[in-house]
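Left out: one protein chain. Kept in place: all the others.
Labels run A, B and C following the written order; every chain starts at residue 1.
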Amino acid sequence: MVVIRRQVRFDEVDAAGLVFFARYAAFAHEAMEAFFDGLEGGYVALITRRRVGLPAVKLESQFHAPLRYGDAFRVEIRVARVGGRSAVFHYRVVREVDEVLAAEMHHTVVTTDLDALRSIEMPADVRAALERG
Amino acid sequence: MVVIRRQVRFDEVDAAGLVFFARYAAFAHEAMEAFFDGLEGGYVALITRRRVGLPAVKLESQFHAPLRYGDAFRVEIRVARVGGRSAVFHYRVVREVDEVLAAEMHHTVVTTDLDALRSIEMPADVRAALERG
Amino acid sequence: MVVIRRQVRFDEVDAAGLVFFARYAAFAHEAMEAFFDGLEGGYVALITRRRVGLPAVKLESQFHAPLRYGDAFRVEIRVARVGGRSAVFHYRVVREVDEVLAAEMHHTVVTTDLDALRSIEMPADVRAALERG
Partner (left out) sequence: MVVIRRQVRFDEVDAAGLVFFARYAAFAHEAMEAFFDGLEGGYVALITRRRVGLPAVKLESQFHAPLRYGDAFRVEIRVARVGGRSAVFHYRVVREVDEVLAAEMHHTVVTTDLDALRSIEMPADVRAALERG
């Protein structure tokens, strides 16, 4: 498990005063980038130098409790499943003031050649990171 | 069914050059706001004057094909189910150049008092819009 | 002059309930994209096929009156100056309910080879659009 911690930013809420639901996918992505920090050059080099990406094919989200501006939260990312070319991440977004589970997501990604936009066998270091996960 | 049409904007893509997956939820929200245009004052008055919101409790997304900068797309929104305090919207995001289904979402919302942050009975005009839906 | 019209979206406000100041630059960009609709393939082809961009070197903004969720507004874009490799756009963001000037911007852009990231002579069709501007 990898964990990131931060606060809700000033521009992450919507006109109802709550974190906009689309932002949770961005929170998940931030945690996924942190998950791959152990790769050489991290997720950045994977995308920009190796041109391998992990586009989502599925994202299932449950929203249990709201987050507001300034709320401290953490995102816990775990690997739920590793396949040949795909993997499923599981995220828990926890509001830290009361340890309430704000949201939960399952995120299926496919290792993809970003130039050809075709799925590829999972690179060995990506697989190793996921299996440690 | 209600349909919105537009192009992918310059800042809606990510470092892989594809529409960032979190943006699809924002596309869905744009379509949902359009869906309620028939209410007096639309979704805006619902939120700002009546203080009734439709926060998501669940969002299930499948991503089938990418969208890129400038791609024309449409979002079709239909009502899949109406309950006492909740409803499920179904969205199809279609890339218009080739009529490929880019993404599909099911979005469960709950009618909510935005001040008390508690679920409420569905207002009559909201229900009527959903039943026509 | 080219004009775009739309409403403030649900996720364009901040925790103070006003349009986040960074959004105005995005509004300006939307208007600039519309300004170049007359080019073959529009601004999209300029960026993605011709790999010519118009990065900002300067942006001066004055904010006169706030915009809120749902406010209808228009962005008027005019060309204030055309140079050899640069141009200055002038924008007026007008709140339509009362015709109040919400914001004003001056935006200096430089015609740029996006692969080499070097300034280039202004392409003839870009110049022609700016001179009609």
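Heads up, the rule we're going with is that a residue touches a chain if its C-beta (ideal position, glycine included) is under 8 Å from a C-beta of that chain, and two chains touch if they have at least 3 such contacts.
Everything numeric in this text was worked out from a predicted model, so none of it was measured.
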Where the missing chain makes contact, among the chains that are shown: A, B, C
Among C:I4, C:L39, C:L59 or C:V82, exactly one should touch the missing chain; which is it? C:L59
What subunit A residues would touch the chain not displayed? 7, 9-11, 26, 29-30, 33, 42-45, 47-48, 68-70
Residue-wise, where is subunit C in contact with the chain that is not depicted? 15-18, 20-26, 29, 47-48, 53, 55-64, 66, 114, 117
Residues of subunit B (touch criterion as defined above) contacting the omitted chain: 10-11, 13-17, 20, 22, 68-70
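We take it that only the chains that are shown with their structure count from here on.
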Quick one: do these chains touch in a line, a ring, a star, all-to-all (complete), or other? complete
Classification of the subunit B:subunit C interface as same or different, half of numbers criterion: same
For subunit A superposed on subunit B via Cα atoms, how large is the rotation, as a multiple of 5°? 180
Averaged over CA atoms, how far is the centre of subunit A from the centre of subunit C? Could you give it in whole Å? 32
Expressed in whole Å, how far the mean CA point of subunit A lies from that of subunit B is 22
Rounded Å distance, subunit B centre to subunit C centre (Cα mean): 27
Where does subunit A touch two or more other chains at once, residue-wise? 15-17, 20, 22
